[in-house]
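Before anything else, here's the structure in question.
Excluded from the complex is one protein chain; the other protein chains are retained at their positions.
Now for subunit A:
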């Protein structure tokens, strides 16, 4: 199968959607399919040499306290058109096509089966409520919609119309399951450790709750260590710590992918005390794959990854006492930890990219009618005009082609 993947976010900026597209492309190639990727990037030379096409740069627009990236215009449209023509894909798979990005451009220009995945990680619903009706005419062209989580599906159903099937994010289970631990932190050997990963100066990640709980934990387990990985301002954390905790907390800073896996393989318990909605708990699946027993707050996304508590301990969000109790109990019960570790590995296996890619492939095969032609860019001159078009479509063809000629220039 010839598959075209469209990533609307800059390739050389770390982000969940970018990783998703990269890993999906690799896995599908491993299964013998031809995969091309179209993506913007800050630096064209940062893209892999083959099978990834540069679509220009996005324009950052400050929105709601963070940056939304926008890419729209005749130059991008021309790049999209060329990519579609040269690719001759059986199916095109766009990611997060609602914002004005190359994903939306592909929906406007491509004719043929389009699959879309809605991640809904960065879009706010206020924005979507106003924008949804505007882009609906083009999102209507999507034959198969995928949402990565219940949450993403609800956003999609409420604001963009239609329904979506749920296929979660994938994880390379093997990369987390096997490998070395952090030096001097081997699990079960070097004193009990609790892991936390995330932007620690964002209160909604729940670090203050975890620190409060740590005070109780160190009373019961004087050797316990909290390892904090991720970005943030170290001084702010030191202020939160106070003298009693300082000896029990280590800041690891930002970790590379390998170090993150080693970190998850090292900790005796992984803790996700998040207070507010996460669309999808990919980090929990990575921790499960690395065999780390998990204590997490009872967010919907976490509860469904942890199978309502069968594959990890769920605690009421924002409650340091309950969190402390769960951590203390788990640290003093090696059998329970071993059990959760085994169960977690089974759960994680279902999220392995090999499984997820197969499910996505089933979607492709469902929307591609047997014996159909390839996806291409809508034609505006030449023999394609002669193809039979449903009545009505002929009417405004001159208008549209005039527009397209203008877009091409």
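Methods note: a residue touches a chain if its C-beta (ideal position, glycine included) is under 8 Å from a C-beta of that chain, and two chains touch if they have at least 3 such contacts; residues count from 1.
Basically, contacts and distances are computed from a predicted model.
Among the names given as "ABC transporter substrate-binding protein", "Cytochrome oxidase maturation protein Cbb3", "LemA family protein" or "Peptide/nickel transport system permease protein", UniProt records the absent chain under the name "LemA family protein".
Only one of A:144, A:230 or A:293 touches the chain withheld from this view, namely A:144. Only one of A:20, A:153 or A:185 touches the absent chain when the whole complex is considered: A:153. From the options A:120, A:214, A:245 or A:305, the residue with contact to the chain not on display is A:305.
In the complete assembly, the contact with the undisplayed chain comes from A:350, out of A:15, A:191 or A:350. In the complete complex, the residue from A:8, A:56 or A:168 that touches the missing chain is A:168.
In the full complex, subunit A touches the omitted chain through residues 113, 137, 140-141, 143-145, 149-150, 153, 161-166, 168, 280, 301, 304-305, 307-308, 347, 349-351, 355, 359, 362-363, 365-367, 369-370, 389-393, 395-396, 399.
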